[in-house]
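Of the protein chains in this complex, one is absent; all others appear in place.
And then chain A:
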């Protein structure tokens, strides 16, 4: 008898797949410590995409130049603005 003929005799029993069946199975599992261990997503708000826009009223080329300079110095645009503000105060 070939393998496939032997296997043809195998059958599956009907199983409960309703929401109620799954809920009952979850309850039984949870009572024995079989819990939902699906990895949780990182909490908190996702970071906004970088637009390189310093301020809506700053010309795009100026904003871009500031962004490039901040990146070259390895600081944030905010830190660069702070340094510029200090220079401004000293010059005044």
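To be clear about the criterion, contacts are C-beta pairs under 8 Å (C-beta built on N, C-alpha and C of every residue); 3 or more make two chains touch, one makes a residue touch a chain; residues count from 1.
We adopt the following convention: contacts and distances are computed from a predicted model.
Peer 1: Looking only at the UniProt record of the hidden chain, which name from "ABC transporter ATP-binding protein", "Chromosome partitioning protein", "Cytochrome c oxidase subunit 1" or "RNA polymerase sigma factor" is the right one?
Peer 2: "Chromosome partitioning protein"
Peer 1: Specify the residue from the set A:6, A:72 or A:90 that touches the hidden chain.
Peer 2: A:6
Peer 1: Identify the residues of chain A touching the omitted chain, counting contacts across the whole complex.
Peer 2: 2-4, 6-13, 15-17, 21-22, 24-38
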